[in-house]
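For reference, the structure is listed below as structure tokens.
Coming up: subunit A.
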Amino acid sequence: MTDLSPQLLLYIGTAAGLFAIGLYGFIVGPQTLRRILALNIIGAGIFMLMVVLAYRGLADGAADPVLQALILTGLVVAVSATAFALALLARLKQARPGQYRPEQEPGP
Partner candidate 1 sequence: MSLLLFDATLCLLLLVLALASILSRQLVHGVILYIAFGLMMALAWARLATPDLALAEAAIGAGLTGALCFSALARQQLHLPVVLSWPQRLWPAVFVLLMLGGVLAALLQLPPTASPLVDVAQAELINSGVSHPVTAVLLNFRSWDTLLELVVLLLALLGALQVAPAAKATTSWPLSLSWSRLLAPMVILLAGYLLWAGASQPGGAFQAGALLAAGAVVLRLNHQLNWLRWSNFWIRLLIVSGVSAFVLAALLAMLLTTDNTDVIWLRWPPQLAGGFILLVELFATLAIALTLTLLVVGEPAAAEQAQQNSGGEAHD
Partner candidate 2 sequence: MIDSTGQLSTLSMVLSSLLLMVGLFFFIAGSIGMLRFPDSFSRLHAVTKADSLGLGSIVAGLMFYGELWQNLLLLLIWLLVLASGSVSCQLLARFAKTQQDKT
């Protein structure tokens, strides 16, 4: 029911698969570091989808430059957010090594 080439379909399927795996990891991941990795996997899945979108209908294989620029911007934004999250995690681990009852009452 779709007229995309089988190769693009394969990559679209992988992108959706990566999004799903990242989503599962983000929801379930027990350790915070694993949830940060899951976020990166979701990002990778979305960027792969955008690359595949950049490819449709171009015979000479030159991808859509606008999309490549968007992906580059998204990549740098994702890396800076991950770096900040890991810095926060490092501070959290250093601040309280063991488990501690959060002083505020947790949300409903």
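Regarding candidate selection, all candidates are chains of the complex that A comes from, given by their letters.
Rule of thumb we're sticking to: a residue touches a chain if its C-beta (ideal position, glycine included) is under 8 Å from a C-beta of that chain, and two chains touch if they have at least 3 such contacts; residues count from 1.
Everything quoted here is computed from the prediction, not taken from an experiment.
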Among 1 or 2, the complex member that touches subunit A is candidate 1
Looking at the complex, which residues from subunit A come into contact with candidate 1?
1-7, 10-14, 16-25, 27-31, 33-34, 36-38, 40-41, 44, 47-49, 51-58, 61-73, 75-77, 79-84, 86-91, 93-94, 97
